[in-house]
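As you look at this complex, bear in mind that one protein chain is not there, while each of the others sits in place.
Take a look at chain A:
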Amino acid sequence: MTTDSTFRTEMIDAREAPDQSRGVIGWFRANLFNGPINSIVSIVVIVLLARLVWPFLEWAIIDADWIGTTRDACTGDGACWVFISARFESIIYGFYPEAARWRVDIVFALLAILVAWLAVPKMSRKKWVALFTLTGFPIIAFFLLVGGSFGLEYVPTRAWGGLMLTLTIAVVGIVGSLPLGIILALGRRSKMPFVKGICVIFIEFWRGVPLITVLFMASVMLPLFVPGELDFDKLLRALIGIMFFWSAYMAEVIRSGLQAIGKGQNEAGQALGLSYWQRTGLIILPQALKMVIPGIVNTFIALFKDTSLVLIIGLFDLLAIIRAGLTDSNWLGFSTEGYVFAAAVYWIFCFSMSRYSQYIERRLNTGHKR
């Protein structure tokens, strides 16, 4: 065979891509400066970030004061986080008596364990843990937080406050609205006209009005509904309003899941001679609820954010405690620190919940991707 053949006998080694489309420069060219318009946009964004984000970081971290207990510690140009650290205990526990705060710790540690158990997909016996979270846990939490029995000191709900109250409202709202929402969603799909009508009216009513008016109603109208001598706890009234309000939203989320279940599932259950509750509880609901977990978590996020509204009817949740601190005459003029801190706390909770819901969505949603 001659060597000067028209054909090569071996492959040429792949050449590296040109310098300009490789490495850091290549990435910048492909993502930031591919074309005149994009280059301008990139520069504008960089300038904007430099003008907005940098001063904020400077204020919040670099120039900030962190250590101290009184206002005198605030000497720098930046934020004075001493305002937060000086009243950290009350931000967490509100006016809960110091000697009894271990009860709050226990309740929320237990809650954290239960939530983690339910959230991590690998854990087993989810059904029983979920059942316990919805039934046993609220009872334990009630006796621990309220006290007055088993030798525990009674703590009136007036003394509850701070993050502890925010979490209590959120958890009661979630635990209460989910079962109520399931019942309403089933009722709305019922073939009995009266049941269906009641559920439709109930759902559309709560979905049509703002939560504020519901809370107002709970605080001024509910006392009129019960016999005069009955003392109706303010927190309990708010909780009832919040529960009804969110159960309507929950019902619509669950209904969308019920609608997505094929008719054949129900019919197969009928063919096996299962009763309505057997079909619903063993076939339809497990599938439907699993499908709408992201929607349920999104409702939880909305509920969590809206717990802040209770400050308007005079309960001292996280936001209200911080606000009350702002009116302290020793600490005037720290509203930016106060609200930024409140925003950060709410943000951490909501953002982690929303990441979790996206993660679940991805897990449940294999094979439908474009």
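To be clear about the criterion, a residue touches a chain if its C-beta (ideal position, glycine included) is under 8 Å from a C-beta of that chain, and two chains touch if they have at least 3 such contacts; residues count from 1.
What we mean here is this: contacts and distances are computed from a predicted model.
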Name per UniProt, for the chain absent here [options: "Amino acid ABC transporter permease", "Heme exporter protein B", "Bacitracin transport ATP-binding protein BcrA" or "Electron transfer flavoprotein subunit beta"]: "Amino acid ABC transporter permease"
Given A:7, A:150 or A:225, the one touching the chain that is not displayed: A:225
Contact residue for the chain not shown (choose from A:20, A:213, A:259 or A:278): A:213
Chain not shown: contacting residue from A:157, A:265 or A:308: A:308
Touching residues on chain A - with respect to the absent chain: 31-32, 34, 38, 41-42, 45-46, 48-49, 191-195, 198, 204-205, 207-213, 216-217, 220-221, 223-228, 301, 305-306, 308-309, 311-312, 319, 323, 326, 335-336, 339-340, 342-343, 346-347, 350-351, 354, 370
